[in-house]
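Left out: one protein chain. Kept in place: all the others.
Residue numbering begins at 1 within each chain, and the chains themselves are lettered A, B, C and D in the order written.
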Amino acid sequence: MRLRKSLVMLVYLLFVLVPIYSLVNMSFKSNREILGGLTLWPTAPTLDNYRVVFTEPTWYTSYLNSLSYVSMNMLISLLVALPAAYAFSRYRFLGDKHMFFWLLTNRMAPPAVFLLPFFQLYSAVGLFDTPIAVALAHCLFNVPLAVWILEGFMSSVPKEIDETAYIDGYTFPKFFIRIFLPMIRPGIGVTAFFCFMFSWVELLLARTLTSVDAKPIVAQMTRTVSASGIDWGVLAAAGVVALLPGIAVIYFVRNHVAKGFALGRV
Amino acid sequence: MGWMAWTLPTALFFAGIALLLVAMTVWQTVSPGRERKGFLPLTTSRGDRLFIGLLASAYGHLLVLALTDWPLWVATAICATGMAIIMKWG
Amino acid sequence: MAEIRLEQLAHSYHRAPSQPGDYALRRMDHVWEQGGAYALLGPSGCGKSTLLNIISGLLAPSEGRVLYDGKSVNDLTPQDRNIAQVFQFPVVYDTMTVHENLAFPLRNQGQSRERIDDRVREVAEALEIESLLARKARNLTADEKQKVSMGRGLVRDDVAAILFDEPLTVIDPQLKWRLRRKLKEIHQRFNVTMVYVTHDQLEASTFADKIAVMYEGQIVQFGTPRELFENPQHTFVGYFIGSPGMNLLDIALGETGLEFDGRTLAVADSIVARLRDREGGRLQLGIRPEFVQLVAPESAVLQGYVDLVQDQGTFKIVDVRLDTPSAPVVKARLGEEVIVPEGRTGVHFPETWQRFYVDDRLVEITHETL
Amino acid sequence: MFDIKHASSRRRMPLSIGVSLAGLMAVSGTAIADQYQDAAKRWLGDEFTTSTLTPEQQMAEMQWYIDAAKPFRGMQINVVSETLTTHKYESEVLARAFSEITGIQLKHDLIQEGDVIEKLQTQMQSGRNIYDAYVNDSDLIGTHFRYGKVVPISDMIEGDAADVTSPTLDLDDFIGLSFTTGPDDKVYQLPDQQFANLYWFRADWFDDPDLKARFKEKYGYELGVPVNWSAYEDIADFFTNDVHDIDGQRVYGHMDYGKKDPSLGWRFTDAWFSMAGAGDKGIPNGLPVDEWGIRVEDCRPVGSNVTRGGATNGPAAVFATQKYIDWLHAYAPPEAQGMTFSEAGPVPAQGNVAQQIFWYTAFTADMTQPGLPVVNEDGTPKWRMAPSPVGPYWEDGMKKGYQDVGAWTFMKSTPEKNRLAAWLYAQFVTSKTVSLQKTLVGLTPIRESDIQSQAMTEAAPKLGGLVEFYRSPARLQWSPTGTNVPDYPKLAQLWWQYISQAVSGETSAQQALDGLADAQDRMMERLERANVQPQCGPKLNEPRDAQYWLDQPGAPKPKLDNEKPQGKTVPYDEMVKSWQKS
């Protein structure tokens, strides 16, 4: 049983890793080698692609821009979603189900047409080309997701825990922070990761709401395509570097994600 | 707000939806309804029936636009009737 | 049905435990006899659940052995030990009906349908959940769910023992009482070994024939409720059992006998002599509030003034602050009819109810009157 | 990788720095040089050493910029262009130079071409300023002059920008000015970089006596630069199927791209139909029917379907599309079908393609790098560029191919002060002080004076015919999309959708083009209905029988009985001579 499990995992990870490897492989090659034929490792490894990404200001500032709006978004999403998810998981109130479903519908609108109104809206309030604009815009799809995931996790915590805590004399905020949040750690970890992830890779909104000062990395990447060819190597290097913050995030939340919870004493 | 490209019909449409929501809230507050089972294959509250009615109306309009040459108000009339039926007996 | 014996059992969650504090369970030997109803009583974190999980096999002990009827079961999985366990929070299979829940352990054993039905009905009837049998378990209230959890433990009649891990935590007080009665009845009916973990002494004493009190990873006393009350073997037992707990006063052996805050207590010479034989450090006098007598100030060695009177309905609890240098409070539990003196009062400890502890352990003294 | 090392490995002008400094002192007189002049001196000494101006003239020009920029100092200006070697040079070098010399904080943003158009469209449609200036292809000339959202630079020069227009701008020196001029004779955009689509071939293989003999034997005429499509097709077939491999490497006689992608449309809207001869005669674009097949009457587009007098789905267009598909499948490397314009561009540099009918000279810099299979030891290329062959419907007096002019565009919705500051930058990056240096880096010449310069003559042998092409008057036969197209972004998007269906064989070429023509007419009909274009907006003809229009002279032309005339080639050297003659 254990062996079979490990085998499944191994095969799947291999499937996941081969394309990633080819990306890393590409990032250490010159364009000439990339297009010259199939090589399983760089025959003439070069760091030129990374040099471009790390030394050109437009590249590294775009990383910082992305990081700044993504972390803002993560923070905002979690802060507003936690109480809301608690409300949905524990109470009934006027229009609760419809409200919940309406939140979900915000992920359903195909974004292309909404870009111009978005641009207009954020320009009108003077936020165009700032990280906060992108952070707020990404809340549109991240907050519903956060509410949704957290609600799921909160619902799987037995209500009896709340009741016991109240009987033991906890106030709501104290209970929520001291007892409840630690119990849904896997949920918070996974939510934080998803908020990060969806915001990090989102292209259309981020590109539309910025021009120069807050340009995100995903938009910066598109400039590797030009009238005189695609700069595969730099694109690959930028892609590899784009993986790193996500790896850091998953590394930090890994304990939360992996933390099972025991229904211990309150 | 010029950029929102308002037209009279859409303004009326949204005003209608807003009014409907306000009315439903007031109604629910004044005389709370309860969930019940009508001809629809699931237990519904008033709000659910409103949602189902609106969704059905949207599809109704699209259907009329897709399959017929009827003017739109015919579709609207049919959908309004359907809406009333769903609200009352759904 | 089995006798459960713990041999040199100890457990630590550390990889390499080096000091006593690393142990969740300190080395112990203990026997649960076949067919007994036992309670395992202790405060949070004393190791009760650890012990229970070791008995059931969910946890492998780091040292020592668990024997069922003399045979070591250390290497057996919970399913092979054939044991039932009911957890603190209700564990029900949400998607199943109550009936399916109760039948689940029997089905897994491959029992026949008729037999399963019979047993399920029997248990459901005993737990008074017959009316719920057709319902989905998900929609039950917490106490109903817990009854189902218990039912799953009870439904197998071949189990070596049924272990309860604070099963009534989530249940309303009124229901708790009824459920305890129920368990007791069931115990009598099915004659199965039951070990009941709780931190509530009342729960323990209504359910169990004998109670094991645990403190810091050790069983400090194992006895009937009466023994625990009258003869606490350990200051912890004295303090933990009873409401309020035992009064404990630090005393010293002086030239003239037993001294408390500089006053010599009137104690039989034989006792003083017995205590003088004892080695060790801290010496304490323990007396249950129930046995403390309030007398006229002039007729007692110890005097104080009444600090607080709590009327509990059928009895009163009186806090007397002694006028000795450290001004300790002695609690007395008096009957409803007793008139509590106002202001100064004398305090008297009847000799037969005085207990002496050296380093928290009881010094055995035979009283002629006991 | 684009490398701007060119900038540092530049040839030095014979003048020494000492001389230039002396001259400069003379210009500024006794005044203590301020930080801006210091910056100018530094840049002239370090970077802009190759110029058609003397150092004194350069410094004088810079002094004008320093003075003109005074009111704008400290402003933050954002401009944008597509990613291209030339623009990269502007963004990384010229923008910095401009900021230091003028005190205007200028950011030159680089994004994908499609994104430039998207930002431009967003600004046009929202009326909110995103960038203060855009470099955008002159393909949009018809769009810009009709919508009236762009400030024509001729208006600026005479109007609010009179004080900030460089006296040394020398507008007539720009070779692409006709492409950015509307039918109203106003200049709408200022050219910034320019490249053409030419025929590309491996001169070393074409000179190989063995191959020449084999070709002659099979087809009866010499292997050389194909003049018509028949010859191109023969040569493609010859290399792909007869030669098959050279030195053990599989070679192909044709290279193209076929992925469903917007760039698939460019291939057609840029030049394919004009090369085939689908439009009317006229330079820079056919009149009344251009290479898109859109007919205009009195500057108003009247239709693109043959039934309305257009030629988008005429026999010539169908023929061209069919040829494109056939050749892609029969003669190009199999992976070409999955490539876009950007991916296919560098493929000939890998050394297994014999010829390409339609090749962007923007690739020149990348194709002359030492070490490539297509470059000789001494740094001269093994390949050459030449005029593309023309199809059977082509006639003298028609445009021969595509030439792209990326040009500075200013929007009315940009705040005036920002626009004027950006205008200064636009002039700076095209000024004679820097433009030769920029041309040598990016090989996208815009000024006649640069093309005729000594530096270009010196560079010519390594550029495979680029300089010769630009020095010949024949270059006017290459032009971008013209003024017939009323809304380039909306219409251009239709092309790749329909063409791709024909490529995959889902529909026939005729069906695809019929669909395209209808979609185009529908779009123009909407422009007409909404009356959004105040001048020269579309006014569609009523559809009538196609035959009526085919019977009229000019485009749409009726189907030829023989679409494959005898193949014809010329030796490369003769072709070059004819260029120089004309």
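In this text, a residue touches a chain if its C-beta (ideal position, glycine included) is under 8 Å from a C-beta of that chain, and two chains touch if they have at least 3 such contacts.
We take it that contacts and distances are computed from a predicted model.
S.K.: Pick, from "ABC transporter permease", "Diguanylate cyclase", "4Fe-4S dicluster domain-containing protein" or "Molybdopterin synthase sulfur carrier subunit", the protein name that UniProt gives for the chain of this complex that is not shown.
M.R.: Its UniProt record gives the name "ABC transporter permease".
S.K.: Given the contact rule set out at the top, which of the displayed chains would the hidden chain touch in the full complex?
M.R.: A, B, C, D
S.K.: Which of B:Ala5, B:Leu19 or B:Ala84 touches the chain that is not shown?
M.R.: For the chain that is not drawn, the touching residue is B:Ala5.
S.K.: Where the complex has a chain not shown, which of C:Gln8, C:Ser44 or C:Gln109 is the residue touching it?
M.R.: Answering carefully, the residue with contact to the hidden chain is C:Gln109.
S.K.: Check the options D:Arg42, D:Lys218, D:His244 or D:Arg529 and report the residue that touches the missing chain.
M.R.: Considering all chains, including the one not shown, the answer is D:Arg529.
S.K.: Could you pull out which residues of chain C are in touch with the chain that's been left out?
M.R.: Where chain C meets the chain not shown: residues 53, 56, 58, 77-79, 83-85, 87-89, 91, 93-96, 104-105, 108-109, 135-136, 138-139, 149, 152.
S.K.: Residue by residue, what part of chain D touches the chain that was omitted?
M.R.: Touching the missing chain: residues 114, 118, 121, 124-127, 149, 258-262, 264, 333-335, 337-340, 489-490, 493-494, 497, 500-501, 503-506, 523, 526, 529-532.
S.K.: Residue-wise, where is chain B in contact with the chain that is not depicted?
M.R.: 2-7, 9-10, 13-14, 35, 42-43, 55, 58-59, 62, 65-66, 72
Operating definition for what follows: only the chains that are shown with their structure count from here on.
S.K.: In terms of Cα-based centroids, which chain occupies the most central position?
M.R.: Closest to the centre of all protein C-alpha atoms: chain A.
S.K.: Please compute the C-alpha centroid of chain A, do the same for chain D, then give the distance between them in whole Å.
M.R.: Chain centres of chain A and chain D, defined by C-alpha means, are spaced 40 Å apart.
S.K.: Can you check how far apart chain B and chain C are, centre to centre, with Cα atoms defining each centre and the answer in Å?
M.R.: Their C-alpha centroids are separated by 64 Å.
S.K.: Touching two or more other chains, which residues of chain B qualify?
M.R.: In chain B, residues 3 touch at least two other chains, as defined above.
S.K.: In their shared complex, at which residues does chain B touch chain A?
M.R.: So the residues of chain B in touch with chain A come to 3-4, 25, 28-29, 45, 47-48, 51.
S.K.: Tell me, which parts of chain D touch chain A in their complex?
M.R.: Residues 1-2, 78, 80, 82-85, 107, 109-113, 115, 119, 122, 125-126, 128, 130-131, 195, 341-343, 345-347, 350, 360, 362-363, 365-366, 372, 404 of chain D touch chain A in their complex.
S.K.: Please name which positions on chain A make contact with chain C in the complex.
M.R.: 158-161, 163-164, 263, 265
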